[in-house]
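Supplied in structure tokens, the structure appears directly below.
The complex is shown incomplete by one protein chain, all other protein chains being positioned as in the whole.
What follows is subunit A.
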Amino acid sequence: MTDMDKTNHRMLAIAKQNMVESGERDQLMQLLRTRLLECGWRDQVVMECKDVVRDVGVENITLDKLIAEVTPKARQTVPDSVKRELLQKIKNSISNQSSLSSSAPSFSSVSSVSFNHN
């Protein structure tokens, strides 16, 4: 892992901790859940999961197998509008954090790192 990667990870960690502490992360999670429900994405994914369970068999299925099968397509079918909205909100939250603390991570370098969510 390069020094740049290490710094990025550290900044990510700080940003994430701040968001959890302020309660913003929970709010954003709730917003994301609502948007994904509204556009029908959730129902689509549920159907996908049912198909996978049917194929693999109820006795053999584990959560990890399900995640491995369904995640790629599910990630892909998230509507752009939802991604844009959430990204904008996260950017706002981080820039608010920057304006509050002096030794803040630079805004541009944080946004270039991709976020992994569960």
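Just so it is clear, a contact is a pair of C-beta atoms (placed from the backbone, for glycine too) under 8 Å apart; a residue touches a chain by one contact, two chains touch by 3 or more; residues count from 1.
By our rule, contacts and distances are computed from a predicted model.
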Missing subunit (named according to UniProt) among the choices "Mitochondrial import receptor subunit TOM22 homolog", "Ubiquitin carboxyl-terminal hydrolase", "RALBP1 associated Eps domain containing 2" or "3-methyl-2-oxobutanoate dehydrogenase (2-methylpropanoyl-transferring)": "Ubiquitin carboxyl-terminal hydrolase"
Hidden-chain contact residue, picked from the options A:Asn18, A:Gln44 or A:Ser95: A:Asn18
From A:Gln30, A:Thr77 or A:Asn96, residue that would touch the chain that is not displayed: A:Gln30
Interface with the unshown chain - residue positions in subunit A: 9, 12-13, 16-18, 20-21, 23, 26, 30, 62-64, 116-118
